[in-house]
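One protein chain omitted, others in place.
The block that comes next holds chain A.
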């Protein structure tokens, strides 16, 4: 056990799985960097350094740099997965989904069903998401609800370094297509992470704290925000259960419903756009299955239905905050 950043935890998961299984390969734009260029090899190790050091250890045959052609190389990862490799392809920013989505949702997600259960497509698509980097509308989105909508995909949203390592190893060993979403603001967050490989199963939510009054369901970076809100509320005598579903597909419906049956109140926090997002989805789940347990209307904390703005003042106003979460909890307690 040692302190590791979210970035290091992801890097370690990749390296350990590549050592364990020679069919695991990594590909993406600048995953090593410097390909064909006159300067250093492994020049970048990914645009934010997440894959740094993999190429020197595993070589260019297993750490493949790609041209900026997401359709071709995401599709190649899918085709390689269907024929015997376990590729981990990096879609640098999830916002680039628009140029390669067909290969994910019409090809990877559908093979097993369309082909009558005979296809196995163990591909992992790692992708960076989330606001907070002043990166504006095309590099800041939280598009996991779009993947969650598609039957055949599994969707993983790790909230911390410990979660990221265990969930990524699980993703690589999983036999279905997995979308693994890394929040760019979390890369430098540090916590204790075991040195040895371990897995965290999909579809099993994590209760980061348990309380009596309100259930807060939060995803990704919002889990930390929900815990900060819960800390503040505790001083006011309000105790919260914070549920981190870890994966939006599969979704641990039972844990969410059970928690709301205990607390009678639900606040859902989602950094994604409010319409057809996880907040709406989880709210509907609870309304349908635990309506009689509810003591107050469900509250959703999300950004407004706008693109992510650039100016720091606007972006700060866009992102849900611990304060907004605490306000929502006070509202359902009132």
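FYI, contacts are C-beta pairs under 8 Å (C-beta built on N, C-alpha and C of every residue); 3 or more make two chains touch, one makes a residue touch a chain; residues count from 1.
FYI, contacts and distances are computed from a predicted model.
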item	value
Name under which UniProt lists the unshown chain, selected from "Outer membrane lipid asymmetry maintenance protein MlaD", "Histidine kinase/HSP90-like ATPase domain-containing protein", "Dehydrogenase E1 component" or "Transmembrane protein"	"Dehydrogenase E1 component"
Residue in contact with the excluded chain [from A:52, A:112 or A:265]	A:112
Contacting the left-out chain in the complete assembly, out of A:79, A:194, A:264 or A:307	A:79
Omitted-chain contact residue, chosen from A:10, A:25, A:54 or A:146	A:25
From A:57, A:102 or A:316, residue that would touch the chain that is not displayed	A:102
Residues of chain A (touch criterion as defined above) contacting the omitted chain	23, 25, 61-62, 64, 66-67, 69, 71-85, 87, 102-103, 106-107, 110-120, 151-152, 154, 174-176, 203, 250
